[in-house]
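All protein chains of the complex are present and in place, except for one that has been dropped.
For reference, chains read A and B in written order, and residue numbers begin at 1 within each chain.
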Amino acid sequence: MKTFKLGGVHPAENKISENKAIEVLPIPKQVQIPLGQNLGAPSVPIVKKGDEVKTGQLIAKGEAFISSNIHSSVSGKVLKIDNVNDQSGYKRPAIVINVAGDEWEENIDRTDTLKKNITASKNEIIKKVHELGIVGLGGAAFPSHVKLMVPKGKKAEVLIINGVECEPYLTADHRVMLEKANELLVGTKILMKALGVNKALIGIENNKPDAIEHLSKLSKEYEGIEVHPLKVKYPQGGEKQLIKALTNREVPSGTLPIEVGCVVQNVGTALAVYEAVQKNKPLFERVVTITGKAIKNPSNFLVRIGTPISELIEACGGIPDKTSKIIGGGPMMGKSLVTPDAPIVKGSSGVLLFDEKESKRVEEKACIRCASCIKVCPMGLEPVLISQLTKLEMYEEAEKNNIMDCIECGSCQYTCPSGKPLLDYIRLGKFKVGQIIRNRGKN
Amino acid sequence: MNLLTVSGSPHVHGDNSVKKVMYGVVYALIPAMLISIYFFGFDAVRVLLISVAACLLFEWLIQKYLIKGPATINDGSALITGILLAFNVPSNLPIWIIIVGAFVAIGIAKMSFGGLGKNPFNPALVGRVFLLISFPVQMTSWPIAKPLFSSVVTDAITGPTPLGILKDGLRSGEKVSDIITQLPSYLQQLVGDMGGSLGEVSAIALLIGGLYLLIRKIITWQIPVAYLGSVIIFTGILWLVNPEQFVNPLFHLITGGLMLGVFFMATDMVSSPMSSKGQIIFGLGCGIITVVIRIWGAYPEGVSFAILIMNALTPLINNSFKPKRFGEVVKIDHK
Partner (left out) sequence: MNDVIIFAVISLSGIGFAAAVILYFVAQKFKVIEDPKIDEVEEALPAANCGGCGYPGCRNFSEACVKKANNDKNIEGLNCPVGGNEVMSKVASILGLEVEAQEPMVAVLRCSGSKKNAPKKVEYDGPMTCAFAHNLYQGESACPYGCLGLGDCVEACNFNAMYMDEETGLPVIIEDNCVACGACVEACPRDIIELRNVGKKSKRIFVSCVNEEKGGVARKNCSVACIGCGKCFQVCKFDAITIENNLAYIDYEKCKLCRKCVEVCPTNAIHELNFPPRKIKPVEPEKPAKIKETENKQQV
């Protein structure tokens, strides 16, 4: 079975919610839609306080190249455009809307019928994806239209659809593959058309045999789409690792996947592309997993963007007594929240609740130079070295040791027998080295 | 709800820990320990207990009164040093010499560099080499192995190891084929029925321990394979050139401290290189130096010196042999 070669770990999968069908979460009373949801420049609001908005109405424009449009996820009245707490507690500008009813924009097709026939041309698809605010739903929220515009001199050869979901606990993509398989496959065809490729590979880890079987069966009707089961190994969902696993191509350090003729999109993104192009529906809701060992009823919800996370937890039976950590995303790469009131954004794939014992880190001990971190690093780095160099503020040396190649997957810290906060320091180092590189560009 | 905890990702941790690694090594040493007790009887138990107790005591004393840091003697590292030190000395060594060895191993080779993880050299080997140079007589008069329940009551009979016999024989101009006849049979050597330090006699028990370490993934294959491979190839070439002057590779493999060194000393995480390329270089270097010392050196055995020399080169190896970076070599496989 295929997998990537270098490094990797296998954390306990804990996919508690994998058999829970996607439910539609009731619309909350108020939503906070942050203006900076995607990677790149924040969007610029085009509504003002007191405006009435409909569900699916454009409320903020992405003006920069790497930026995306934001649409209202509810209908109601704009209460204010103000700074609200984001997941880390810092204030970020957001549009706050008080909900009244649920009136959608007229041009959105709300029927469930599958529209298989792709009438839009290549440019129309890219325009639609751009206008309707589609971003990568895997977590980084990279604007999708940018990925679809192949730079001059490069050629896309293969489209890769990421159904790996290598993060433990999360099951949102899994459910999408089971319940929206046809839509997802049409979305894949649309993406193939936009890129001008005739081959698409869907990579799924073999801890989801039902999804592999289901998609393999259906994909026979779609020309050029192949489903590949992959050996379970974290971080297979990383772009570069997935490309390596499926095509054996290695994306050169410091470049994008297009360098080796690949474009990677998440299954959720493919679904959103289908809905945007065929049904005219902007990206204003997404599937989110709410899970945790103590939670009463772990679920997969279809959630409107901007819904407070606390509402989702409430819908699963409330916050368990001993909850000590709430994580936005999976346990390996997610961010711990300072408040459950933070909103769901386009990049939120899950919410994970930990109790006291799970949320405490293991005690830090002396490094025994066992090189476990080096063995598991999927990028072939020396985590122990670059984190130490950061600690000693030897940023230039850290840069020489390829600190910027780190994908922050956390395998090193996960596996370290001494419980060293390796990734914490590497992240700090990347931040500092990034500053140095930017300053160098200026001079 | 409690106060929310905030920390950077990852939020989960594998079940690996320093303690598990260390005790894994201790378990791997058990077969060799049992064999040594079988062949050297009560003396082996005495040396083991004293060595372990002294190592733990010195570590505790230094941590408590000199470094004034948290006591970590239960992490198992001092225990390993104690066992390995005992494995590297003859069973009839006087108590005070063992204690001196333990002090050098823990106090000088380990704690003076800052404790666990900071020592450039393998502590047990430093202790052993210190004793070998300081007390050559006591350290090289090995009691002849006598099985625990055997009726032979020869108590204080000592003799050299097979390697020593070979070296002396070659020096006085004897041929290898003649010397071999004076030695225990290969089978005896494999099991450990010969003169030697406590833990090094039984190649087979050490091999079992080494395999256990490999299966538990506590050590990687690179160092043992490179070390054993280079010894076999180097001695094999010499043997093929002149079998009367040089002994065969099998003899080199199962005598002396090679197996102990290969699986438990050279693979010591703290003092060996970190990348797999570096580990192979390290193993090769150890193998070549071992053979050079054994064949041309003044000492009959060269494992300890070889590993210590390569320990000294470890930082250099770490610097020169980086792991293969992802995306370093552009390989595009166009259909």
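Keep this in mind: contacts are C-beta pairs under 8 Å (C-beta built on N, C-alpha and C of every residue); 3 or more make two chains touch, one makes a residue touch a chain.
Predicted model only: the values in this text are computed from it and were never measured.
K.L.:
Counting the whole assembly, list the visible chains that the omitted chain makes contact with.
P.N.:
When the entire complex is considered, the left-out chain reaches A, B.
K.L.:
Just name the one of A:91, A:217, A:296 or A:400 that touches the chain not displayed here.
P.N.:
A:91
K.L.:
Among A:149, A:407 or A:428, which residue is in touch with the absent chain?
P.N.:
Per the contact definition at the top, the residue touching the missing chain is A:428.
K.L.:
By the contact definition given up top, give the residues of subunit B that touch the hidden chain.
P.N.:
The list for subunit B reads 3-8.
K.L.:
Even though one chain is hidden, which residues of subunit A still touch it in the full complex?
P.N.:
Within subunit A, the residues touching the omitted chain are 85, 88-91, 324, 336, 338, 359-361, 421, 424-425, 427-428, 431-432.
Following the convention adopted for this analysis, only the chains that are shown with their structure count from here on.
K.L.:
Mind listing the subunit B positions that touch subunit A in their complex?
P.N.:
1-14, 16-18, 20-21, 72, 75, 77, 115-118, 220, 269-271, 274-275, 322-333
K.L.:
Using the touch definition up top, name the residues of subunit A that touch subunit B in the complex.
P.N.:
Residue list for subunit A touching subunit B: 6, 9, 11-12, 168, 240, 244, 247-255, 260-261, 319, 321-327, 329, 331-340, 352, 354, 356, 358-362, 365-372, 374-375, 377-382, 384, 401-402, 405, 408, 410-411, 413-419, 421, 423-424, 427.
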